[in-house]
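One protein chain omitted, others in place.
Letters are used for the chains, namely A, B and C, taken in the order the chains are written, and counting of residues starts over at 1 for each.
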Amino acid sequence: MYFASDNSGPVPQEVLDALAEANSGYAMGYGDDPLTAEVQTRIREIFEAPQAAVYLVATGTAANVLGLATVTQPWQTIFCTPVAHIHQDECNAPEFYTGGAKLTLVGDGDRMTPETLRAAIEAEGNRGVHGPQRGCVSLTSVTECGTVYGLDELHALAAVAKGYGLPVHQDGARFANALVALDCSPAEMTWKAGVDVLSFGGTKNGLMGAEAVVLFDPDRAQEFEYRRKRGGHLFSKHRYLSAQMAAYLTDDLWLRLARLANERAAQLAQGLRDCGVDFAFEPAANMVFAQLTRATHKRLQDAGAIYHLWEGTQEGNDPDEFLTGRLVCDWSLPEQDVTRFLTVLKG
Amino acid sequence: MYFASDNSGPVPQEVLDALAEANSGYAMGYGDDPLTAEVQTRIREIFEAPQAAVYLVATGTAANVLGLATVTQPWQTIFCTPVAHIHQDECNAPEFYTGGAKLTLVGDGDRMTPETLRAAIEAEGNRGVHGPQRGCVSLTSVTECGTVYGLDELHALAAVAKGYGLPVHQDGARFANALVALDCSPAEMTWKAGVDVLSFGGTKNGLMGAEAVVLFDPDRAQEFEYRRKRGGHLFSKHRYLSAQMAAYLTDDLWLRLARLANERAAQLAQGLRDCGVDFAFEPAANMVFAQLTRATHKRLQDAGAIYHLWEGTQEGNDPDEFLTGRLVCDWSLPEQDVTRFLTVLKG
Amino acid sequence: MYFASDNSGPVPQEVLDALAEANSGYAMGYGDDPLTAEVQTRIREIFEAPQAAVYLVATGTAANVLGLATVTQPWQTIFCTPVAHIHQDECNAPEFYTGGAKLTLVGDGDRMTPETLRAAIEAEGNRGVHGPQRGCVSLTSVTECGTVYGLDELHALAAVAKGYGLPVHQDGARFANALVALDCSPAEMTWKAGVDVLSFGGTKNGLMGAEAVVLFDPDRAQEFEYRRKRGGHLFSKHRYLSAQMAAYLTDDLWLRLARLANERAAQLAQGLRDCGVDFAFEPAANMVFAQLTRATHKRLQDAGAIYHLWEGTQEGNDPDEFLTGRLVCDWSLPEQDVTRFLTVLKG
Partner (left out) sequence: MYFASDNSGPVPQEVLDALAEANSGYAMGYGDDPLTAEVQTRIREIFEAPQAAVYLVATGTAANVLGLATVTQPWQTIFCTPVAHIHQDECNAPEFYTGGAKLTLVGDGDRMTPETLRAAIEAEGNRGVHGPQRGCVSLTSVTECGTVYGLDELHALAAVAKGYGLPVHQDGARFANALVALDCSPAEMTWKAGVDVLSFGGTKNGLMGAEAVVLFDPDRAQEFEYRRKRGGHLFSKHRYLSAQMAAYLTDDLWLRLARLANERAAQLAQGLRDCGVDFAFEPAANMVFAQLTRATHKRLQDAGAIYHLWEGTQEGNDPDEFLTGRLVCDWSLPEQDVTRFLTVLKG
């Protein structure tokens, strides 16, 4: 019963097969191989963005910070939520890669709204040369709290950003999970809504370690290449990144994996709801934030459920105190694990 | 007849098998899995360095610059040769990761000597607070020119560095090739000679993308971990890096691969020598720098030989001008390709 | 009636005289002159800190960020208030000089409390290698809102920091104004309370441009010197910085100037209080944040009073809306300007 993360499961057989298939003879290094070109073309097609520049890297942090650095100046501040991965979980990588830009926290929850975003932008950038200058807006969907921005929300937020002339970055570490939740097209969820730079995640959705950065405006593509190289993120044997991504995009594997993960989470959420459990955030993709008592958490974990608490610790004394458990479902989660979790819960 | 690089060949079946074997169930992310611990232990054993801190990353540039940054202050200068990968081929990644350190070029050839190193160190660091301060010495072996530092040379160079209190970094992108060439122990080639930080390469010797950084003095290990994370080089699904490295170290695969590569190069060199060809650098590992006329290069390349010129271009008019061809052999190079190359050469 | 800033007034004649006096013959550059040594000794005496390392720079931002960078690692976060100069008014200079550290905002007012500081520290640094690591605590006194930390408050805050092993930085751009407000010794307000690094301001209190950085623990003094040089902040004709600071410290000029400024502010505050005006922050040094109606602001400004609004703008329509005016008194402010301001206010 592993609900701790979606970066801990295995990869589907298709990915292993693709690696084996790619493992034949010589291939030019550093992305100058045919498989990489094929993947780039495929991503452009999927996003209906024939002009887009597409690059592969191996980690989500690399994708985020290389993309951000490409559209951010060192004297600017990036607008994101307090729970954004780029703020909480990248050990100052955005600050490092941008050469010292700041992050301004928008609102106090899982998502920004046009109002909180506008207020945050208004509060910055009005001190002349003294203060940080307004920089890009970075949205994450699926958010770190398992919620998903609706298309109208994305449009509205991007419109606020564009009103100030600010570029929009999307952290799509769980892009596929958000996409199948919204049931829209990749283009609708990105450039049609106003997104300029996308981290298109693969690792949390079944790859060993492969992410694409999509620059819908290719103007700064050359600069991205230099940044990737000097960050140490340009793979010499690039075909093994490309093979993963090629398998991911073949026969909609990426969508099938995301649907599996989302379905497990939906089952879990429904079961919890049936038991009268409340959620800290309304489940929308592959994560469920369930409010359970300390005693219940203990019972579940004693029975073998593995997951983290989002807030609070197991160390308290009060068995009846409610603590939020963060339950993440990956594509490989067996359905019976969800069933068993719910059975244990019901006692 | 592919002699262009050792980053373009396939990986051995053992590596694919190891990935498949590791691909089962859940494993804690970010290196907190048993396979990673096993690999770290194994590397400590191989290097007879029980205290060493060992970390995995996916690219040689990442290994180099994270290691360098850990032992270099931004106001220092790193001593390396003019052909060092960190100088020529990392798009200023050392400068980026160190926060602005400089590189001082030592000598004008493939290797530094105690004399050229001492002279370079003496010429720096005598301008008080105004000039760059003396920083670490970075050696590469196998060098970019296919030569290998002898153990006595390593000792002598490290002694010079230590005489000034400077740490020693070794770029071991082709560590295994150097090791089998020297026929010594990993410890002898590193900490016993005075090396403090090692980039222990795997990618050029048969892995998809996996390198280890070995800090023989673990004092700054914690700092390394932060640097790796904020560089975007900490893999969430870390087991797939570890699986590669585990396969590499099992049953001496790494040494067998290096011996294959070196043997091909030795055959090639012998054949060239037999034809009276001169070398720009004395071949010692898996690279041969052969001086051939422009006409000969053309004939070889027309026949399907793929390789780069080290100096000069094919665009000149003089067919009799000698140009240095850089011929790199990887573990997978078929013996018959060497034979064929020599056959074409002989006309 | 100039109340816009304490960086806009003239310097006292003593400073001009000191520059003229220092302007004789040759003096070794870069701080190797006798006057600089004298100033360093004098500051150590004033702070009863014979071991302290003392350096001069020309701007408050330079003093702050060089001091911060000396005690902060790039993967750490600095704790400060939302109104801190280092956060709001240095265009990301702390992020630049630290190599990408983050700033974590403590509380929502002019000052941090032990509780808000502890809460902020607890909320950071518990995500292992993923999140920013806990870094130094940066206090400002006089705060940007004209309030002053009491000695007991300083002790309590530093105790919280020390409890987590974190160094304490003090932005003392208005150090003298705080000191005379507290009527304590410089040592009591700094190292005796737990401050490790101090920006000892001179510019806002009557100098042309001279600040001292005091490292009470001189362990990282050498590093500071490299940082100052590579920041471009080491003056060749250093004697002219030292001459300013020497004049400042002679015959308690610095305290006399601060008392003048504080007295003007006290007169102003008393006059406002007598008129029933409320304050956004309780005036304690040389700044008064007065809540006046838009109509009153207009009347004052039409009469020649120059100052900024702290919040809100003059552009609104409602003449009766209260807006906070930020009234800063410098040492040179004529008493009659205060009187006139109050006269205009009373109508």
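Following the convention adopted for this analysis, a contact is a pair of C-beta atoms (placed from the backbone, for glycine too) under 8 Å apart; a residue touches a chain by one contact, two chains touch by 3 or more.
Model, not experiment: these values are computed from the prediction.
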item: Selected residue (touches chain absent from view) among B:Leu35, B:Val71, B:Leu103 or B:Met245; value: B:Leu103
item: Residue touching the undisplayed chain, where the options are C:Tyr149, C:Trp191 or C:Tyr226; value: C:Tyr226
item: Residues of subunit A in contact with the chain not shown; value: 30, 73-75, 99-100, 129-130, 133, 223, 225-227, 229-230, 234
item: Absent-chain interface as seen on subunit B, which is shown; value: 74-77, 88-92, 95-96, 98-103, 127, 129-133
item: Interface residues of subunit C (partner: the chain not displayed); value: 2, 4-5, 7-11, 16, 19-20, 23-29, 57-62, 64-66, 90-93, 96-97, 203-204, 208-209, 226, 229-237, 240, 306
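Definition applied: only the chains that are shown with their structure count from here on.
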item: From subunit C, the most remote chain by mean C-alpha position; value: B
item: Same or different contact residues where subunit C meets its copy subunit A, judged by the half mark; value: same
item: Chain whose Cα mean lies nearest the overall Cα mean; value: A
item: Between subunit C and subunit B, distance of the C-alpha-averaged centres to the nearest whole Å; value: 51
item: Distance between chain centroids, defined by C-alpha means - subunit A, subunit B (Å); value: 34
item: Residues within subunit A bordering two or more other chains; value: 90-92, 96
